[in-house]
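Only a single protein chain was left out; the remaining protein chains are all shown in position.
== chain A ==
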Amino acid sequence: MGALPDWCPTYSSRKRDSSTGEEVFCICKKPDSGELMVGCDGCDDWFHFSCLKIPRKYNKLVFSFYCPYCQAGVTGPGSRDGNLPKTLWRRKCRVQDCFKPVADNSKYCSEEHARGYLQGLADRVEVRGYDAALVLRQMLQNADLDAFKSLGQNGVPKPSDALAPRLFEDDARLCDLESQLRDLRDRDKPQVESQLATLVQYVTWVQAVNELLFDGSNVQAAAALSQSQKRKRNIKPKAMCGYCRDLRIPCSAQDFAPRFDEEQLSIEGVCCKLRCSRHLDWAGIQENGLRFQLETFESSEERLTLLVKIREDQLKMQFYRKMVDHGVDPQPPLLANE
């Protein structure tokens, strides 16, 4: 014998109210008040939905009902052969708020609900930039999940080899971009690079001259500095400015050094001032300028390659649109692999 749920009173076989003589039902043993009841298939008694704590909305879903007593084997078939019966339910419609039983061979109570449910699913499909219905159709056509996932990975489909040159070569914008890119790579970048090389070479020359001229005195100065307990720590080593407008090395450092004279402001266009404030940091400024130029070239290169790619994609898309417009049916863009 099975156990009764704790809210269920123990079985009483009373069928009539002792004081009024009315017929009583259910576990509550009250007369029929018109409230929704369900008949037990085991004991033929009637039970209130509310007393059995079954939500009213399930009333259409009951297939065969057995009361708690029958399920526990107190009454009904279970009390006779020990096979405890269970209440059976019909399958509910898939629409969440619908509590009607399903129609034959369906998961829904009606055609209408079936459509509504699927529409709801389709609405939840959201792919940026694509038609959801189209994507769904693709999904249905591509039963293979992996194949579906890889869709669109290959970029915009290419036009055939015969057509491609015409498509790309006739486009002014693309040609312009490509020539810009070529100019940048073949002309501008090497030019700045060679300027940078000249600058580096010239700066090394100036350093060499300075070393020849002032190395000794600088060492002396450093020695003096250490003796005076390095009171003036940030004293700069003595050096001539060395700025020259066109960065032309006039002669070798060995030849130049003897010609240096502190009185003379410039020799062959090379500024010979010591601690020249006017050309302060000329090498740094020029190097920064050139390096900055190179940096922007690099980002320009990146930008141009990207723009070329974008333009090519645009052209390919246009090509596809045209094909479709003319009635040639290419594979839908999403499906095309290579």
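Things to note:
As a working rule, a residue touches a chain if its C-beta (ideal position, glycine included) is under 8 Å from a C-beta of that chain, and two chains touch if they have at least 3 such contacts; residues count from 1.
One rule holds for everything that comes next: contacts and distances are computed from a predicted model.
Think of the chain that is not pictured: of "Elongator complex protein 4", "LANO_0F07008g1_1", "Gdp gtp exchange" or "RNI-like protein", UniProt labels it "LANO_0F07008g1_1". Only one of the listed residues, A:Ser12, A:Gln119 or A:Thr296, touches the absent chain: A:Thr296. Residue A:Asn288 is the one among A:Asn59, A:Ser252 or A:Asn288 that touches the chain not shown.
Residue-wise, the contact with the chain that is not shown comes from A:Arg245, picked out of A:Arg80, A:Arg124 or A:Arg245. Summarising the interface, chain A meets the missing chain with residues 243, 245, 277-279, 282, 285, 288-289, 292-293, 296-297, 300, 303, 306-307, 310.
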